[in-house]
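Note that one protein chain of the assembly has been removed; the remaining protein chains are unaltered in position.
Moving on to subunit A:
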Amino acid sequence: GTPPPSPGIIGKYKLADYRYGKEEMLALNNPNHTEPLEEIKKFTYIYVEKPQEPITMQSLSEEEQRLMSQSVNSTAVLRMFGRGG
């Protein structure tokens, strides 16, 4: 696993006043109140009419599970650093 947060860093930086954990961010998503802003409708290439739920709400697909269990890195970067591919 990853080591715990570097000690002392909180002394270095003041904590933000407005902090939201992932669950809090998700809880504040109300699909009924996501009337799209007019300004984004003109970006037809990336605009989606119907609001989509966060991807996090869907469990990992089989394909994602397979990828996460191996190296997540692209073949290009693995090859560059001599890890086959």
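Just so we're on the same page, a residue touches a chain if its C-beta (ideal position, glycine included) is under 8 Å from a C-beta of that chain, and two chains touch if they have at least 3 such contacts; residues count from 1.
What we mean here is this: contacts and distances are computed from a predicted model.
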Record-based protein name (UniProt) of the chain missing from this complex, from "Hemoglobin linker chain", "Light-independent protochlorophyllide reductase subunit N", "Translation initiation factor 4E" or "Ribosomal RNA-processing protein 40": "Translation initiation factor 4E"
Residue numbers in subunit A that touch the chain omitted from display: 1-3, 5-6, 9-10, 12-22, 24-26, 28-31, 33-37, 39-40, 43, 45-49, 51-56, 60, 63-64, 67-78, 81, 83
